[in-house]
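All protein chains but one are shown at their positions in the complex.
Right after this comes subunit A.
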Amino acid sequence: MMRNVLCKRDEIPPGDKKIFQVKKTSIVVVRKEDKFFAIRNGCPHQGAELGKGSLGGAAPPSDVKEYCYEKQGEVLYCPWHHWSFDVETGCSVYDEKIKVKTYDVKVEGDDVVLYA
């Protein structure tokens, strides 16, 4: 497991995301308030860069004509076909069998550090 310093903490404001190249792998780091998440920057559907999509919440299965909305800021929507992934688990919101690799990311001092 290699320690990779990605950037300073304040370079990713709360509610934002940033793409990093770590060796051969492109990774998106997402910040929600003071929590950081890291997920592979590739959609398992057709390979679009998830980091170019949008952050939002999830609308889980609900009763007919009703909406619930949860996990705001922790769901990454693919820029192409809007497949959506939980940035904490990497799982597709609607199909847990579909998963994107996630990474261990920490704030150490002022640095955002990724272990991969």
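Everything that follows uses one rule, which is that a residue touches a chain if its C-beta (ideal position, glycine included) is under 8 Å from a C-beta of that chain, and two chains touch if they have at least 3 such contacts; residues count from 1.
The rule is simple: contacts and distances are computed from a predicted model.
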Handout entry: Omitted chain (choose from "Predicted metal-dependent hydrolase, TIM-barrel fold", "Anion-transporting ArsA/GET3 family ATPase", "Simple sugar transport system permease protein" or "SpoVR family protein") - UniProt protein name
Key = "Predicted metal-dependent hydrolase, TIM-barrel fold"
Exercise for the section: Write down which of A:37, A:83 or A:103 is the residue touching the left-out chain. Expected result: A:83
Handout entry: Of A:10, A:33 or A:63, the one touching the omitted chain in the full complex
Key = A:63
Handout entry: Footprint left on subunit A by the chain that the document does not show
Key = 58-68, 81-84, 93-95
